[in-house]
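Note that this complex is displayed minus one protein chain, with the remaining chains in position.
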Amino acid sequence: MSLSAKLKYKFMKDYGAPALMSLQGLKRRRSRPTPSAFGPPLESNARLKEILTRHYYLSRFVPGVKKVAWVTSGAPVELLRVFDFYTIYPENHSALVGAKKQGAEYCGIAEGDSFSQDLCSYARIDLGHMLSGKSPAGKLPKPDLLFCSNNICQTVLYWYKAISQELDIPLIHFDAPFVSDRQSEADIRYMAQQLQDMIPILEQVSGNVFYMSDLEAVLKRSQDSSRTWGNILKAMQAKPAPMTIFDAFGHLAPIVSLRGLPVAQDYYNILAEEIDDRVSKGIGAIRDEKYRLIWDNIAIWYKVRYLATFFAERKMNFVTATYTNAWAETIDHLNIKDPWNSMARTYGQIILNNNLKHRLGLMRRMIDDFSVDGMVMHSTRSCKPYSVGQYDLRKAISTSLNLPSVIIDADIADERVWSEQQIQTRLEAFCESLEDTNRG
Amino acid sequence: MYPFDAIVYLQRDDHYKRSDLEQRAQIDAMSINDTKDKVLKIPDRSDYLRDQRRSGQEIMGVLPALYPRELLWAFNILPAEIWDPPGEILLANVHLQASICPIVKRGLEFILKSPEIINSGYLFPHTCDSLQNLGTQVKDLIGVPVPVYTFYNPKGEFNKASKRYYSEILFNLQKTLEKSHGLLSQNQLKAACELGHKIDIRRQMLHAALMEDRFDLSNREYFQLIRAAEYMQGQDYLDLLNHVEINEQIGVAPRARLLVTGILPPGDDILNFLDESRVRIVSEDLLSGSRRIPIVEMDQPDDPMEYLVERFFLLPPCSTKAGGLDKRLQYLKKLIAKSRCHGVLFNTVKFCEPELFDQHFLIKSMKVMGLPVLNLETELQPGLSGQEKTRIEAFLEMLDEGVPV
Partner (left out) sequence: MADLFFGGIDVGSLSTEAVIINSEEQVLAEVVLITGVNGSEAAQKALNQALELAELAQSQIAALTSTGYGRASVPFATGKTTEISCHGVGAHHLFPSTGTVIDVGGQDSKVIQIDDRGHMLDFSMNDKCAAGTGRFLEVMADRLELELDELSNPAYITGPSTPISSTCTVFAESEVISLLAKDTPREQIVNGLQRSIVNRIWSMVVSIGIHGEVTITGGVAKNQGLIKVLEEKLGQKLNVPKNPQTVGALGAALIAKRHHSDSTST
């Protein structure tokens, strides 16, 4: 590892990146007035942007300083943190590409290389990025290691296999058996064993040694930030809700991709403080919150703003979502004293790896806890584990709770499957039925 | 017994040793010569299952793809596999989005009709994201009048923990079935494994014979024969396989030799068209076919549970298990070399992510090898569209070395 690379990385981390970010921050703040349907924007937004831009920006100076791992959103990243890997979350990057409305372009690159257009668009965007080297975040460092878990989907395993094959990079896979009923002893043993078996490989790739005390420290930080994140989401039970779920889609990034690092913990402390303050002062995310909604499935990244405005103008606010909750839901299973088994419980039972009876129960609880009046489900072409079963979930919820609901067919990041006319009509009909239900 | 380390695919490449096969074919020919029918009678799926049901047989509907059939046999359960039940998809569209693969849709359509022949429940092996969710959707949201069972199949490169885990979940499945079907008899399990072992060996021989053109069966008949395993009783199926004649001599050279890979064989109309065009499918790498037959000839089962564990880890590389891409390519290269095929037909089920991902790498690698590849995407609808016909014919023209000069 070269000394100059190390120095450069350190300099950029401490001085260069923050200076650059503050400049960008200034430019941004001036240019965007708040549309009238919204309440005052969160002050933490600027801090969030700074952290994320800095993370992507710094990644340029990482090669030669730290080993780089590409990681899936559901993988037990704590293990990597112990070895000081610099982690990149391709799903996060694909969402960013989607939010910049460049999804179709990147998907097109992958399709040009004969990847089928029926594959998850996160995967296609990332493969498009890998094949072209293009990225709206500048340039991502090449991985030294790929780390994935099928606890969110089997898709990521295929996707990472494709990268592993193309770039000839080792892949570590954490096989998390789907919870059809409840986790068996065998499931736990299997997962715990795999985690421990990864240590020698991680030591070899990183050149660092494993210390149990390091893992404990990382797990502790991870647990703390997940809990803080969970509390922030819980604060949205307040009326009016201090933020919208569309804000939360953005504020989710550190818990996904910086989990286990001090920066994530610090960030959520700041955000929690601001949220609590808003709650105590009765400041709402939208100016006049009349109806409270639940969102199901991943965000539609290229339409976040459109949807936020569409609903805010109708005095409707999304106050909870199965998606944002996913990084807080199972954290109480984590037990620092029993790391391996408890990681197996925490990571093995996340929402997409759990059966639909569990999901139904969870959604019912959320609807109750957050005083929800209506439900919007995004059925996404990309994601089978999130979407297969949604039609029946909707039926079970709307009939038993008499809750107005709507399903919109779209995609997380490939804007080519979005049909605005059709979706707008559906959403408007949904809003009408919501207003009717509450009037009558 | 195979040491765990030997489960690196294809290190044992002697499994289709020719002399062995010939010897075996002769022995078989002698022993069954007098009972042999000239025409192969493959019972119709629905008729067969209805007869089984009428005779009081317990039947379990099993969704694709990998499951311990021997264990079900030992409980006197006949697995009736549900891959692509024919007919229109109507009911399932109420429960599933448009972009879900037709196997999942047809499977659900079948289940929603509450077929009477299925009286023992449904088994959902863990195959892919879509089937995983369909299992819980049927069990937890839609509801059916029979029990729903699930069975996880370990994924990815197998590691030290995989084998132990597989044996534990096999045992868990046994315990679950014992609750509804009474205690498992070890003798029955052993007998079931022995029967399965015989079938496997016969299947391996037939596949080898296919590669060597030593059959008179048409493409269509061959796949009917292979697919009869999806619904027949083990013993009946073994009898059927034993009736297939393996010729001493090599048959006439076809216009083209193809290897087919994918989930299912092409539909009957496509197979007929290939037969008419004098194209011979000389090897198959199908999930419904050879991917469920061990890659080597296994020893006689001694401890049946151990045997079943070994067997799982000796199955060929497959997209649904999501092992290394390179291993899969190496395996296919062997099949390509052994079968001396001129081209590869990818019979792709629309929206099937496992296959679509693997395919990208496989097709590229084959093109680099100079091997022509035809990719046919299907929604499992019957018939042969004009476009499919044009694709196949153009591919054959290409194999004919372009257009005659």
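Couple of notes before you dig in:
Just so it is clear, A and B label the chains in written order, and each chain counts residues from 1 on its own.
Criterion: a residue touches a chain if its C-beta (ideal position, glycine included) is under 8 Å from a C-beta of that chain, and two chains touch if they have at least 3 such contacts.
Note that this is a predicted model, so its numbers are computed, not measured.
Among A:A5, A:I199 or A:V417, the one in contact with the hidden chain is A:V417. Of the listed positions A:P40, A:G112, A:P262 or A:G361, the one in contact with the omitted chain in the full complex is A:G112.
Touching the omitted chain from chain A are residues 104, 108, 111-114, 415-422. In the full complex, the hidden chain is touched by chain B at residues 367, 372, 377, 385-387, 390-391, 393-394, 397-398, 401-405.
Everything that follows uses one rule, which is that only the chains that are shown with their structure count from here on.
A separation of 38 Å divides the Cα centre of chain A from that of chain B.
Residue ranges on chain B touching chain A, taken from their complex, read 94-100, 104, 124, 126, 128-130, 132-137, 139-142, 150, 152, 154-157, 159-162, 164-165, 168-169, 172, 319, 322, 324-326, 350-351, 353-354, 356-361, 363-364.
Residue ranges on chain A touching chain B, taken from their complex, read 113-116, 118-120, 123, 150, 153-155, 157-159, 161-162, 164-165, 173, 175, 177-178, 180-181, 184, 186-187, 189-190, 193-194, 197, 355-357, 360, 379, 381, 384-385, 387-393, 395-396, 409.
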